[in-house]
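Yeah, one chain of the complex is gone here, protein chain that is, but the others are all in their spots.
For clarity, chains are labelled A, B and C in written order, and residue numbers in each chain start from 1.
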Amino acid sequence: MIEKPKLSIGLIGSGFMGKAHVFGFATAQKVFDLPMQIDLHTVADINDEAAARAAHEFGFRYATSDWRSMLANPEIDVIDITAPNALHKEMALEAIAAGKHVYCEKPLAPMAADAAEMAEAAEAAGVKTQLGFNYICNPMLKLAREMIVGGELGEIRSYRGVHAEDYMVDADGPYTFRHDPAGGGALADLGSHALATAEFLLGPIAKVMGDRVTAISERPDGKGGRRAIEVDDIGRAFLRFESGVSGSIEGNWIATGRKMQHDFEVYGSRGALVFSGERLNELHFYSTEDAPGRHGFRRIEAAPDHAPYGNFCVAPGHQIGFNDLKAIEVAGYMLAIAGHGPEPFSFREGLRIQHLVESIQKSSVSENWVVV
Amino acid sequence: MIEKPKLSIGLIGSGFMGKAHVFGFATAQKVFDLPMQIDLHTVADINDEAAARAAHEFGFRYATSDWRSMLANPEIDVIDITAPNALHKEMALEAIAAGKHVYCEKPLAPMAADAAEMAEAAEAAGVKTQLGFNYICNPMLKLAREMIVGGELGEIRSYRGVHAEDYMVDADGPYTFRHDPAGGGALADLGSHALATAEFLLGPIAKVMGDRVTAISERPDGKGGRRAIEVDDIGRAFLRFESGVSGSIEGNWIATGRKMQHDFEVYGSRGALVFSGERLNELHFYSTEDAPGRHGFRRIEAAPDHAPYGNFCVAPGHQIGFNDLKAIEVAGYMLAIAGHGPEPFSFREGLRIQHLVESIQKSSVSENWVVV
Amino acid sequence: MIEKPKLSIGLIGSGFMGKAHVFGFATAQKVFDLPMQIDLHTVADINDEAAARAAHEFGFRYATSDWRSMLANPEIDVIDITAPNALHKEMALEAIAAGKHVYCEKPLAPMAADAAEMAEAAEAAGVKTQLGFNYICNPMLKLAREMIVGGELGEIRSYRGVHAEDYMVDADGPYTFRHDPAGGGALADLGSHALATAEFLLGPIAKVMGDRVTAISERPDGKGGRRAIEVDDIGRAFLRFESGVSGSIEGNWIATGRKMQHDFEVYGSRGALVFSGERLNELHFYSTEDAPGRHGFRRIEAAPDHAPYGNFCVAPGHQIGFNDLKAIEVAGYMLAIAGHGPEPFSFREGLRIQHLVESIQKSSVSENWVVV
Partner (left out) sequence: MIEKPKLSIGLIGSGFMGKAHVFGFATAQKVFDLPMQIDLHTVADINDEAAARAAHEFGFRYATSDWRSMLANPEIDVIDITAPNALHKEMALEAIAAGKHVYCEKPLAPMAADAAEMAEAAEAAGVKTQLGFNYICNPMLKLAREMIVGGELGEIRSYRGVHAEDYMVDADGPYTFRHDPAGGGALADLGSHALATAEFLLGPIAKVMGDRVTAISERPDGKGGRRAIEVDDIGRAFLRFESGVSGSIEGNWIATGRKMQHDFEVYGSRGALVFSGERLNELHFYSTEDAPGRHGFRRIEAAPDHAPYGNFCVAPGHQIGFNDLKAIEVAGYMLAIAGHGPEPFSFREGLRIQHLVESIQKSSVSENWVVV
């Protein structure tokens, strides 16, 4: 039996998303037959103590307070960036320059111009990139795309997508980096997921008409005062796909009661699909080809028929979770690094989402349709 | 015991909606303690035979092939118009001129200018008018409005509405009057319901941005050829209410699998409501005031607490049906005629909906926000 | 056009169920093309005033405080009994003796021996009888039976049924006639519905094993004291159908939060059906014959394909209500009186249900399986 080659990870950041990535590496390694042994090499954080604690907790071999030291380390293959958004560009560009593969949490960068620079640098350097967009790794979304592409819905005619949560619902919640006019807002934060899913399912969007609303006009600035909010709490768009299909999306972070409303509805001439992220193991399918009097939306439960569900569980309907989606993302990226297929969501695709978000933002200002 | 005064109905048309009105009269009379005895006096149809058959089937005392003869008959109090849309204006104006109350199926008229003429004539004549918009008669919508107005959701922040069905999904279905460029289309036919519900719940809409799409570009013309379709199969709008709240609606008659997707979601600072017309006896309510760890959308089932459900059934959760909504509409109109309160949905309100629809239509052409 | 013959009703009782019957007559007459004109002839109540008020409210021509006077009236064809349960037998037997058709609210009589006497008298007299069991009139139950009988589920293998509500949940609710040891209890009151549906779907039950539980051991007696409760708050049974299929039912009137949990699940070798009375317009169907990876419970919405839904509404998915089920029952009974088919649920079938209930009651005492 041949020993698998080692692939060494250098993680920057050990907060919520850093932890989620570590879960993803651990689960991916066990659940998938990856062609490499993932090695949790070094974790970098803002000071030695935080880094050491993270190394201990997450199981990394080394810790550092100097993320740049990892770039110089020839043992490290992948730089995994879960640091604050404002640092993504600088870190990624330096990692690319050092010849590392780069895994970066979303968003790629606050502005599309920065994202473009990053995507182009990575492509020029020939390194593999991955942006965190794990909703599209759901086997039920993969199934939905297969059904659409395979013609099971007939000719596609309309689309409704939404990603709504409620973590900004409290008007007394403080101003955060997510409210930064450079790149912030519900459209960028959540609408981006709705857009990614829309293109994942129906292909490229050709033009958009946007609507952005700031519903909570000021928030505590954390210094005892209040600060005006410029970014949107709700971002909406009408869509035209290149195929000619029309649709709409909404991103909303003040949708009280919603924790994971990553929903879509696709209507075709012979069938329809309805999905809710609140029940991520179900896809509802209506077919006009069912027998008369026997039509209805069918609740398809995730099962081994829907790869890669079967890697997690051989029994149908037992359900995978959010962290499992991250493991699927990690596995796809690992396979891409090993030369098996494209990245699940490369920097190029991340740039694409930034373009879409900015197009919608522009449109909402100009009050005109904007070609993407 | 005092005998109730008689209120005599003259019905024009005996098709699907004529029948639904008759069901409504019959049920309203039994279910509500109305201050009058509804008398099914005369039914008019295109020829004597059809009219006689309808009188027999529906239980009218007289039949006629000349609807105008009913206007001259002093025994008749209400003219109920369920004839084709193109005839609504002429019939209503003559009935008003004859001093009759007028009950008219939607839409009031193809164009807002016509609708305005009708509303104004009725108001000048002092007769009571009613347009068929029975979805808003649902006790769960009444409950929703009470909860919103009563502050149970806190400050309202966003709205999503839709009315989607699939009766036009077949591209080989023929051109009908609903495809007539004067007043036709999914926005007018179904989006109008979504708009009525939006204003019923959140008050007046101030401006709109529209998007209309013709997905099936031509249909059989019924003469062996095909005819281009000019009206929308899907109509969407961004909304700004006068209150400042933003939202969106969609009307769609090619939403495969949908039979009654009259849905809405309302998000406030302290709560949310979610409703689907597919389960018309349920309203889902989320309150931020529930205890920690006990939050969740609560499925409120229609019950005697939610008037006028209790008129139909003293037991909660037993469910009313679509025809019962029509009976509620009839009862409300009867009460208005008797001087108890306003009409549930007068010609003035019907005109309002026409204005909204036309504003969205204009906006979709001009590609600009249109003030209503 | 030939005038329809008149069928005259004499109603006894004007409470909740009397009112529901009147709604049923009114709606049935309008919705179905019945071969007769239903005439609300006379209503009887405990005194002249109550009777007169009911006649006025319900639209009967005459009122009486002497129900027996209706038996002697040759104009009256049907005696409709919605009086207290304890009076059902006496009234029905006299009405049968007078040659009247008899429509009786459930239960037929507190004890099976009485019910047998009633069924036999009616059959000997050749009159048509109907017991109020309107849940089985739901088009979705009719569909379920057709699917089962037609083999769409393959060989049937197991059954779960329940009818649970919560109207007795309050331990401070008073002792009522429903707590009378002669015929009372949740099994008799609600379990009877679960049993009727079970036999409607799967045919005769051959033997039962019962379990009855009194959870609230005493209740206010209405006179300031408390009274011990002997009847069951929960009745359960294991079932063996004559076909060999096994199953279970439960009747429960202290199921907090349940208003209409008339549910069943049927499992066959090639499919399954799941129904909940909380959403009476839906039947969920699973078929093993769906394509691989496309299996799932399909939510069939009531539609014109499912007779007699189409009599109420030509559009699918618009939903009928509880009162509409009563109208279907009335229509079926009217057709039976006119000689078109059997009664929907005759006294003979009511007797059957009493036998089943008593067999379960016996079994719960003897702690043995009881052959029905």
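The rule is short, and it goes like this: contacts are C-beta pairs under 8 Å (C-beta built on N, C-alpha and C of every residue); 3 or more make two chains touch, one makes a residue touch a chain.
Remember, it's a predicted structure, so these values are computed and weren't measured experimentally.
Taking the complete complex into account, A:315 is the one of A:46, A:113, A:315 or A:365 that touches the chain left out. The missing chain, though absent from the display, is touched by one residue of B:66, B:230 or B:305; that residue is B:305. Touching the missing chain, out of C:185, C:271 or C:332, is residue C:271.
Think of the hidden chain as still there; on chain B it touches residues 143, 284-285, 290, 292-301, 303, 305-306.
By the touch rule set out above, chain C reaches the unshown chain at residues 153, 157-158, 160, 162, 166, 169, 171, 209, 211, 213, 215-216, 233-234, 236, 238, 246, 248, 250, 252, 254-258, 265, 267-272, 286, 288, 295-297, 367-369. Hidden from this view is one chain, which touches chain A at 1, 16, 20, 22-23, 26-27, 29-31, 33, 52-53, 56-59, 165, 167, 258-260, 278-281, 301, 303, 312-324.
Throughout what follows, only the chains that are shown with their structure count from here on.
When each chain is reduced to the average of its Cα atoms, A sits farthest from chain B. If you average the Cα atoms of chain B and of chain C, the two centres end up 34 Å apart.
Touching two or more other chains at once are residues 258 of chain B.
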